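Omission of a single protein chain aside, the complex is shown with its protein chains in their original locations.
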Amino acid sequence: MSLAAAPSQVRTAPRARFSKRIRKLTDTWVWIGVATLILTFLYIPIVVLVAFSFNSSRSLSWPMTGLTLDWYRKLAENDQLIAAVQNSVYVAVSATILTLLIGVPAALALDRLEFPGKGVFRKLVLLPIALPGIVTGISMLILFRLMGFGLSLETVIIGHATALLAVVVTQVFARLQRLPRSLDEASADLGASGWQTFFLVTLPNIRTAVIGAGILSFTLSFDEIPVTFFLTGRDNTLPMYIWSTMRRGLTPEINAVGALIVAASILLILISVLLQRERTGQGR
Amino acid sequence: MTDIIRLDGVSKQFGTVTGVDNVSLSVRKGEFLTLLGPSGCGKSTLLRMIGGFEEPTAGRIWLDGEDVTDLPANRRAVNMLFQDYALFPHMSVGKNVGYGLRVAGVAKREVEAKVREVLDLVGLADKFAAAPNQLSGGQRQRVALARAIVRHPKVLLLDEPLSALDANLREAMQVELRHLHQKVGLTFIMVTHDQTEALTMSDRVIVMRQGRIMQDGAPQSLYDLPGSPYIADFIGTTNLFTSRIENGQIACHGQALAIDAQAIRAGTQTFGFRPEKARLLPGDASGANLLRGTVSEVFYHGSVARIVVNLGPGQVLVDLQISDAAIGLPKAGAQVAVEVAPHKIMGFAAEDAA
Partner (left out) sequence: MTLPLRLRKVLMLSPPLIWVVLFMFVPYTILFVFSFWEQVYPTFAPAFQLGNYHTLISDPQYLRTLLRTIKIAALVSLFSLLLAYPYAYFLAHKVRHPALRQTLYMAVVAPLWVSYLLRAYTWKTILGTEGILNSFLVSTGILSEPSSIFLYNQTSMVLTLTYVFIPFMVMPIYAALEKIPRNLLEASADLGMGRTATFIKVTLPLSMSGVVAGFTMTFCLAFGDFIAAYLVGGPDGMMISNVIATQFGASLNWPLGSALALVMLLIVLAIISASDRFERMGKGTFA
C-alpha cells in the first residue's frame, strides 16, 4: 500500500499491476479459506453436539431421523442428573467465592508487597495453570487421607479453590499492574485508611477483573473432572455424572445436557464480553 | 516558631543506593519552596518522605512542631498533587474532590458545599458531575489541585505538577499556581527539574544533587551568586573556564582578563561569566577586558541571539540583544570582540567543575 507510491513502482506496466491485483485478491481468499477451515474445525463438533440433542432416534448416526424434544423431557425427570447439577452449582459457587477471597489478597500481595519467599509463593500459586489437575488431585487426596478427612463435596471445593487460585491471581494481578500506584497513594494522602482505600478505590477499579475471574472460575469448576475424580465422596458433580453415563454408552440425553451447557456458556461469554466492553468504555 | 516543616538529618537508602543523604532543612509557614535538581537527585524521594509515602532510613521529620516521621500518609495533614494527578477514574469530579472529606466523615451537605467552593476557586464550577476522562489535561490538573487543597492541608506537596502539560498550558499554569498560592496562603513545596519553573514560581529554591542540598536561596541569589560551577551551569548558562590568578589577572582560553578582587578566593581556579552579561563588539573595537575571536555559530531566538565565539583553544557564548545590537547580527567567520566587565566574572572555590 505504501509501496504503491514508491517511485520504482509508479512506472510499473499495467499488466504487472493487474497481476499484482490478482495476487492480492487470491491472497485475501487464501486467508479467508484458512480462517474458515479453523473455525469449521472448532465449531462442527459443537454444532453436532447440539443438533443431535434433537434427534428422534436413539443412535447417534447420520442422517438425523427427525426432530424431538424427548431427550430434554427425560432430563427433567432424571433425579440423579438434577442432584448432580445441584451439587455442581454448590461446588462451583463455593469454590469461586473461596478462591476469590484468597486470590484477590494474593494478587494484591504480589503486586504491592515485598516479603521474604515472594518468589516461591508466586511460583506455587501460579503452578496449577500448567500443572495437570491430576497431580493437584492426588496430592490433596493423600493429604486428606493422612489427616483422616472423609471425602465429600467440601473436599472437592477445597481442591477446586486451590487449582483455580492461579486463574484469579493472574487475572487480578494483570489488572493491578495497569492500575497506577498513585491512586492508592492519593487515597491515603487524602486521609483514607487501608480498608477504605481498598473498598473505595482499589476494588472498584479491579471490579471487572474480579468478576471476570469469578465467572471463569465458576465455569472451570463446573466443568472440572481430574481433581473432582480423586476428591469426591459419594456425591457426583455434573461432569462426573455425565462421564459415568458416557462410559455406559452414548445417548442423545448427554447431547441434551451438552446443548444446555452450550447455551449457558454462551450466556456467560456474553456477560464477560460486556464486562470487557465496560472496561474499555471507562477509559484509562 | 513559624517553621511548618523541619527535616533533621533525613536519609533514605534503597538497598545500597543512597537516595537522600543526610538532608536538613526547614520551611516557613506560607512559603513556596521548590526542590530543584536533575532526575535521580533525590528530590522526589524527599517529597515522598514528607508526604509519608516513604519511610526515611535515618533522621526525623517535623510537621508544625509534631514529629510525624512514623505516621503513615493518611495521618499527616499534608496533601500531594501527584504528577499523573491520580484522579480516581471511577468517580465524578465532585466525588474526587470530596473524597478526603468523605472518608473523614464530614456530613454530605457540608462536603458538597466545600467541593463547590473549591471547584469555583480553580474555575471548574461547571464540571462537578463530569467524569475525569471527559476533561482536558489542564482541567484534570485543576481537579487534582482542588482535591488536594479542599482539606486545607498544612502543606501542599507538588510533584512535578506541570510536566504532563504542553508548553503553552504550562506557562499559564505557572502563573495560576502562583496566584493560588497567594490566595489560599498555604505552604507549597514543589519538586521540579525545570529551572525556569523553579525561578518563576518560588520564594525559595533548594538545588539538590546526588541526594544532597547543593544550595538554598531565593531565585535571584541562586542566579546571581551561584555557589558552585555546577549551580552556575545548572541554573541558566555560564561560560566556565579554569585559570590561575596572576597579578589580579586570569586567562580565559589563553586571553587575559582582569577581575574584581572580591571574586578571588583562596585557591580559586574556576571562573565563569553569563552569556547575557558580556557584550559583543566589532572586531576592531578597543578597550579593556576584551576577548578576541571569530563567530562560529549564531542561534537566533527572536529578541536575543546567542553567538558562539571561537577563541582558538575554546569557545564562549555571548547573548546579543537584537534591539540594541551595535553591530547587527554577525555572520559566521566574522571577527568580533567580547567585552566582559571585571565585576561580571564569578569565581568559585576549587572543587568539582562538572
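Labels for the chains are A and B, by order of writing; each one numbers its residues from 1.
Following the convention adopted for this analysis, a residue touches a chain if its C-beta (ideal position, glycine included) is under 8 Å from a C-beta of that chain, and two chains touch if they have at least 3 such contacts.
Here the structure is a predicted model, which means the values were calculated and not measured.
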Among A:I22, A:L69 or A:L131, residue touching the chain not depicted: A:L131
Listed residues A:P45, A:G66 or A:G148, member touching the removed chain: A:P45
Touching residues on subunit A - with respect to the absent chain: 2-3, 28, 31, 34-35, 38-39, 41-43, 45-46, 48-49, 52, 59-63, 101-103, 105-106, 108-109, 113, 115, 121, 124-125, 127, 129-136, 138-143, 146, 158, 161-162, 165, 193-194, 219, 222-223, 225-226, 229-230, 239, 242-243, 246-247, 250, 254-255, 257-258, 261-262, 265-266, 268-269, 273
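FYI, only the chains that are shown with their structure count from here on.
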Intercentroid distance (Cα basis), subunit B paired with subunit A, Å: 53
Residues of subunit A touching subunit B in the complex: 180, 182-183, 185-193, 196, 200-201, 204-205, 282-284
Footprint of subunit A on subunit B - complex, ascending: 51-53, 72-75, 78-80, 82-84, 86-90, 99-100, 103-104, 133, 147-148, 151
